[in-house]
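The following block contains the structure, expressed as structure tokens.
The complex is shown incomplete by one protein chain, all other protein chains being positioned as in the whole.
Labels run A, B and C following the written order; every chain starts at residue 1.
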Amino acid sequence: MSDVGTKELRIVGFLCNWCSYGGADTAGVGRFKQPTDLRIIRVPCSGRVDPLFVVRALLTGADGVLVSGCHPRDCHYSEGNYYARRRLEMLRRLLQFMGIDEKRFHYTWVSASEGQKWQQVVTDFTKQVHELGPLHDKKEKAD
Amino acid sequence: MRVGVFICHCGSNIAGTVDVARVAAEARKIPGVAFATNYMYTCSEPGQDEIKAAIKRENLDRIVVAACSPRMHENTFRKTIQKAGLNKYFLEMANIREHIAWIGNDKELNTEKAIDAVSMAIAKVMQNKPLHATSFKINKRVLVIGGGVAGMQAALDCADGGLDVVLVEKSPAVGGIMARLDKTFPTIDCSICILGPKMVDVGQHEKIKLFAYSEIEEIKGYIGNYQIKIRKKATYVDWEKCTGCGLCMEKCPSKNSYDYFNFGVAPTKAINIPFPQAIPKKAKIDPNYCRQFLKGKCGVCAKICPTGAINYEMKDEIVTEEVGAIVVATGYGLLDQNILTEYGGTRYPDVISGIQYERLLNASGPTSGHIERPSDHTEPKTIVFVSCAGSRDKSIGVPYCSGFCCMYIAKQAILTKDHIPDSQSYVFYMDIRSPGKGYDEFTRRAQEEYGAQYIRGRVSKIYPKGKKMIVRGADTLLGTQVEIEADLVVLATAAIAAEGAAEMAEKLHISYDTFGFYVESHPKLRPVETNTSGVFLAGACQGPKDIPSSVGQGSAAAAKVLSLFSRDMLESDPAIAQVNTNACVGCLKCLKTCPFQAIVEDTLRSGKKVAKVIETVCAGCGVCTSTCPCGAIQLQHFTDNQLLSEVSAICQM
Amino acid sequence: MSTEKLKEIILKVLPDVDTVIGWQEGFDKIHITPFFMKSPEDAEKAVWNSLCVQNLAAYLPSLKKKTAVIVKGCDSRTIVQYMQEGLIDRSNVVIIGIPCTGVVSVKKVLKAVDYQPIEDVKFSDEKIIIKTSKGEKTLAIADVCPDKCKTCQYPTPIVYDHLAGDPIESTKPAESVYEDIKEFEKKSLEERRDYFKNEFDKCIRCYACRNACPMCVCQDSCIAETRDPHWITQKLSSEEKMMFHMIHAVHLAGRCVECGECERVCPMDIPVAKLKKKINSEMKELFDYVPGVNPEDKPPMYTFNVEEAKIKEHKL
Partner (left out) sequence: MADTGFLPKEKLKDFLEALSKDAVVYAPALEGDIVLFKEYSQGKDLYLDRPANLGPKSIIYPQCETLLSFDFKKNDPEDPKKVDIELKTESNFANTVVFGCRPCDAKGLVIYDKVFIDTDTADPYYKERRDKTTIISFACEAPFAGCFCTAVGGGPADTTGSDVLMTDVGDGFFFEALTEKGKAVLKSVPMQDGASYKEKAQKIKSEAEKKIRNPFPKDATEKLSQKLFDSDEFWEKVVSKCISCGACTYLCPTCYCFNITDEKTKDKGERIRTWDACMFNHFTLETSGHNPRPSKLKRFRNRVGHKFLYYPEKYNGVIACCGCGRCIRYCPASVDISEIVGYLKDPKQK
């Protein structure tokens, strides 16, 4: 069972290589314990995250999606996260409108040095998704 | 497809909380996987040999290594499989150490998570395509931004190594902060005496092209091929003609110009040469103070100049230089004293900053080395030094230690005693930070030999009382309040990021931290590299530093440039955007969002308008790919299908 | 505004262009069809009335030769958006604007007459008189207009080279534009989710909404049909249908000019425009941006501010 207490849910994370993926590494190096629901996909930049990846994940089985990039002004590609910010904010509002609780989707900024912040983000987001429960009526895993 | 999967134990780092054998067994069940095993230390030489052997033995064509972070060993394993004859982009890593083994205690859950991570990596690697780097020529010239001690060291080392150097300094002379210091700790040798020869070398080196009083306007390009636009600010003096004789400065009637070099300790002339040892030793006019500019008439300097160098009509000039690498040595700034309202800000003339005090101590300073109170030019007898004036203070946004203040306060206390033997120095400190060769001994000497009184505690308030300044603070060791009647108060104002540091970082596409200091590639192992290849850091722009560290970094950055330039060609990262011209509809939305202007409009033979990627300029961020509505421009190695395959590996209802 | 005045302009413009796109009578009296005019004889057949529903500007990006197009106020926003995005060469387009007080929703009219075949249609000040085998029925245009007309802010085209008629001011309050969205948002999350699932389940993926959409620039390259990239399978599940409509909505973020063509053309009567209108309401709120209004604007998804005044970091 996950640290949150109930059955694990499926949370997908899109992390930019330079900041947030590094932040998650830093959290690991610091042995900052986190719930285990999250599955991480590495992307070069949060600007690479097409909002449709989030939609696809939520429609095909994810209970929550987390996107994390470099802090504004600190993008490795200088502008990618600014585009991400606009697109993901748009998406958040659209999801809520179409009946998917906006709390199932979170985007944030975590730098490579912020291991503790990463731990906090994962812990809090996992908790938030667990409070909502599963998004889909999933079949039990075959095996 | 024949994928080989290698699950690393990393000793007990992974195997302690992940059932690695089970992960390998589960991997074997996945279609496409031809071989899966677990290994003690995959990154070790035998571990890598095992991968190479398996590739041959099992005829593998794609490799997944589940181990530590790819930020750690992706390159290692890419080389490994390359040696075994595979394209290095046929590797995927699953991060089961930092992202799994180290952050969860539940072995069962960790193992499930690791299986998912491996499944995702397998799904992705099966979508991977072989990518091939292209090589391009390097322009073996280097740009050094900032002519302080770090920048000069980098410039000289590069030039001595045979490289052409372009050195850009925004003030009228090189030397930076060090040129303004009186003596240096812990040896008490004269700062300008040891720096002067370096400045002269910089000025005279045939390989160094110095742009003083110039700023970086624009940086375009990429490692090996940068185009730099430099703004040569108008000095109103033709430096080709100026001999630095100083006649103009002598005769100039505008006597109340702000003296930037001396941090405003005393005024200077509107036309001036900043200091006697200045390199280049050329005059410049400050139009904010010059009568010719303010009132439209004067012209004294133009009349007096023996070479006719004065030109009131001069305009800024933009010049372009092409280089292959950049060393950033833009230094640091000092906290604006005005923020320190409890110390009166700058309201009290006899409360000054440490750097201003340096100028008072300096023999070629405005007082010719006589310490005097700015208010009445009398010699102070009681001098209070306040360390951490702003540093280590979260409330004003400087939670860090400025690093060198403890040392220079000790030095200034010693020099004060030398200058005024009957003086008494008091030092308010929080902790004495003196790690360094001979440093701690030095602070002890200040107390023991020179009688400086060290009081552990913060100063809460400074206010005037008659001609004196009352310094009120706590002595936390005695647990009492103390009040000292001082003649002069010296604040060790915090070191902060240089003015315009953020804008410069944005021009360079490098990261900076919350405080504006530039972020190095790795805090321990890549201290002078940035995450932008081709851009290196030296000195205090990366964080407060003393002279030896700055010099060391200057040399280190130079060494990095020299080693980069030891090759004639560089390989470009092939993980960049690529346009499928069949699918591209030529809407050019990608062109609008590319942060690097790496996309241009192109017309096919058929007349069809499409987007085109300039390979060498593309940095591989993928903003274009998520902008393109028809999926026609795909960031290689992170294509839609590659990321979708990862999503579908874990999201299946 | 009379058809005669329009014909005059068409005849004037024709010699300078390859085609004038307008409307003519369709297969029955209630259906008007787009009309690509090449000759003065064609111009004689041109029609303008409140049945001229199609957004003709949508044809422009696919045409290479110089073209004149007749646009209503709402349609003109398409052209403005094309200009913002550089999708047309303005000098290659002649815009004939028509001030419009509102068109008619054919679907609503057909419903009002019980889907009887329509024998004749007449207009009489802001009314439409429909003749079927069951007799005549008079309908107020305001009662059978598409929803977009009820809150129309741009009765007069925003850009034009020729204006057929006198400009009209909007009488509809600006706040009313997104009232339906606010109303819909009063439903619970579950209700909204069920609503969209039920509606999108009707989708047959005929892509009429996409192809009719003037801002769907991809058309033949649309990712709804490709395998590289493979965003969506050809399956007919609720998820795939929802995915398709999300693709359409997300790609139109900050670009939808609210012409309503997607909804009008849907043979399954799906409220296809709803998601896009929601995004538009957010674009207004977040970036004070209205698509297709000012040719100098930048679509908000292709630009940014370092400091975003309205986007706050979200707390967990």
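Just so it is clear, a contact is a pair of C-beta atoms (placed from the backbone, for glycine too) under 8 Å apart; a residue touches a chain by one contact, two chains touch by 3 or more.
Just so it is clear, the structure is predicted and the values come from calculations on it, not from any experiment.
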{"item": "Touching partners, among the displayed chains, of the absent chain", "value": "B, C"}
{"item": "Option from C:S91, C:S188 or C:Q234 whose C-beta touches the chain left out", "value": "C:Q234"}
{"item": "Given B:N13, B:S69 or B:S119, the one touching the chain that is not displayed", "value": "B:S119"}
{"item": "Residue of B:N288, B:T307, B:S566 or B:Q652 touching the missing chain in the full complex", "value": "B:Q652"}
{"item": "Residues from subunit B at the interface with the omitted partner, ascending", "value": "2, 25, 28-31, 33-36, 58, 119, 123, 582, 648-649, 652"}
{"item": "Hidden partner chain, residues of subunit C it touches", "value": "19, 26-28, 30-36, 54, 58-59, 107, 111, 114-115, 117-118, 133, 202, 204-208, 210-212, 219-220, 225-227, 233-236, 261, 264-265, 267-269"}
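Everything that follows uses one rule, which is that only the chains that are shown with their structure count from here on.
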{"item": "Identity of the chain that, by mean CA position, is farthest from subunit B", "value": "C"}
{"item": "Pair exhibiting more inter-chain C-beta contacts, A-C or A-B", "value": "A-B"}
{"item": "CA centroid of subunit B to CA centroid of subunit C, Å", "value": "52"}
{"item": "Euclidean distance of C-alpha centroids - subunit A vs subunit C, Å", "value": "36"}
{"item": "Between subunit B and subunit A, distance of the C-alpha-averaged centres to the nearest whole Å", "value": "30"}
{"item": "Two or more partner chains touched - positions in subunit B", "value": "593, 627, 640, 644"}
{"item": "Contacts with 2+ other chains: residues of subunit A", "value": "50-51, 56, 60, 73, 79, 83, 87"}
{"item": "Touching residues on subunit A, where the partner in the complex is subunit C", "value": "50-52, 55-56, 59-60, 72-73, 79, 82-83, 85-87, 89-94, 96-101, 106-109, 120-121, 124-125, 128"}
{"item": "Subunit C to subunit B touching residues, read off their complex", "value": "85-87, 217-223, 226, 228-231, 251, 298, 301-303"}
{"item": "Subunit A residues touching subunit B - in the complex, by the definition given at the top", "value": "1-3, 8, 10, 12, 17-18, 21-22, 24-25, 27-29, 31-36, 39-45, 47-51, 53, 56-57, 60-62, 70, 73-80, 83, 87, 113, 119, 136, 138-139"}
